[in-house]
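Handing you this structure, nothing more for now.
Only one protein chain is missing; all other protein chains are in place.
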């Protein structure tokens, strides 16, 4: 959605009986507003309250500030009712940095509800009548399937564009902004994968409907970061005080960079970096962690790190990063393997995670170990995306 | 749908209490039949009356004349009731020429209903249980998304074939007719995009279910023509007596050619052609307009034309038409630009239209002007396609 800094001080209009104040956490201004929710937390808001399509209707083709209509829409729902504390209004999902621990906690609560729905309520109709456009400028079948499954598990519908590159900029020279203005007319939410860093932010600035970044180039992949943190909490039982070993390609993997970033939101976290010399974690993240008081160290002893950690987060060495130096690639890829020996030293409650796909950096025999969490982690991606779609389309 | 000239004189059979006569307007014989509709206009016909699938059932695998079953199907709905005048039975949508002003007017009335449904009734189930196959022999994501959104906004379902070329003729040598006979078994309506002029007509002649032409080569793109005329009426408030400036590539753009054709259906229309010398409007359309008494003139002064017109219809100069003469392309594309200066001379009620995608033939600063109608025009494509799907599948 297009955002406006005005929103942070915009008073709600209308005949509401309960006073409402809009506050925004400065750091997340472009993405979030918080308000006193009128409905009990357990009651999904009525379709009317955040109905994007009714908002569009009032816009009647003119580009008016979106927030005005959100506030009007909120009024519809303004019966005096139980206040359940601060809830956040989620407009777009653009980058991991937009989430602090309170927001993460609130999203994870909804995510757990989604797990229950997926398992016990086939044919849920929470998003019935809503249409999601998957606008993928580069193919990523795994991510696309996960989003489309999430939408359909909640009764929503999907428009798929697996190679959007052909249909705009690249092919005929249309700008991303023009494409977004067209697609927003056909759908209620846009899930976008793009090859350029920052594309998601541009799309969100244009769109009058919510945008979710499903990866934009080397930049961000925020839903992966969310599902990683959610998985750690679900598997280990806590996020404060944990020890996490990040293993493999730490230089190029946006996954581990985002995860390091989000882990800084929690207390007493210790991070171990274990990687071949050529793909070491870069200084920007190390400096950031230090500035946030997060303890970290580098190690070349995976066995020792594994024995101490709550989470061993393994990643794939990406061949495409090595160009013609296949000798360096072969050396790097074989260096740190999670296998039976590693599992043997890991603590009983600890888990192995991996963003997938994996090659041989985790041996297949590890799969049968209950501490191999990577397929559960992939499944959690479904729940996180269900939660985000629900939050963006019908609110808390 | 396969059509039969017999239909024009085919008497309705069955135990109906009200006499029914089938008349066809000669000019549109292959596409339309008119009849006295039995239901009030405001009541959507029951599923039974035009249920394509029940028709297929009666065919039980034999290729019998489709019309026989349509008439039988009509009988189901033949209770004596309020006559609301002549309505047209729409069988296929193949080319702009099949629409006269009465049909356009009737379609636009339904289109306005569709606007209301899209805005106020998320989760409409008008087309629940119907299945549309998008059979695209060349990719056109924008058009495909628009049709699929239209179908889903009305509760229908979609089978997508984004590159049908692989699956029949080109790949293994199957004829279009054989492909259609297979696909019609899996769906209730076929939306086809093809690279060959006339392909849609061949498909419709074979199919026992409705076919919509979503563009066949350099030939026709009738739903674009309909949404253009609908947009003019909606934005300007009338179609008789309007002045329209067609700007840009008038030689190759099927859009402007179809639009010129449809505008000839209205009274006192004046058309201005403004284009670089190399892509001037061809004589066939000029001769046709003259024969229909439509006034037209060519001009090289966009400023003057813009000051007089109700509609400035800008189009993209298509690079691919210039081959290696990129010098000619560069000269042509920069010649007539709609920018702030042009907007400055346009009348207050006038609008700028464009079939999209646009490059720089309309400058981005124009977007904020309320008279920039092109994104609303794109959205109208959704409503027009909703209306056509509704009319072809469940009738008026």
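A and B are the chain letters, set down in written order, and residue numbers restart from 1 in every chain.
Here, a residue touches a chain if its C-beta (ideal position, glycine included) is under 8 Å from a C-beta of that chain, and two chains touch if they have at least 3 such contacts.
As the structure is a computational prediction, the values presented were derived from the model and not from experiment.
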{"item": "Touching residue (missing chain; options A:112, A:142 or A:267)", "value": "A:142"}
{"item": "Chain not shown: contacting residue from B:117, B:133 or B:200", "value": "B:133"}
{"item": "Positions on chain B where the hidden chain makes contact", "value": "47, 51, 53-54, 56-57, 61-63, 128-131, 133, 157, 159-164, 166-168, 172-175, 178-179, 181-183, 185-187"}
{"item": "For chain A, the residues touching the chain missing from this view", "value": "118-120, 122-124, 139-142, 145-146, 148-149, 152-153, 160, 162, 316, 356-359, 367-368, 370, 373, 375-376, 378-379, 382"}
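Keep in mind that, in the parts below, only the chains that are shown with their structure count from here on.
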{"item": "Geometric centre distance via CA averages, chain B-chain A, whole Å", "value": "40"}
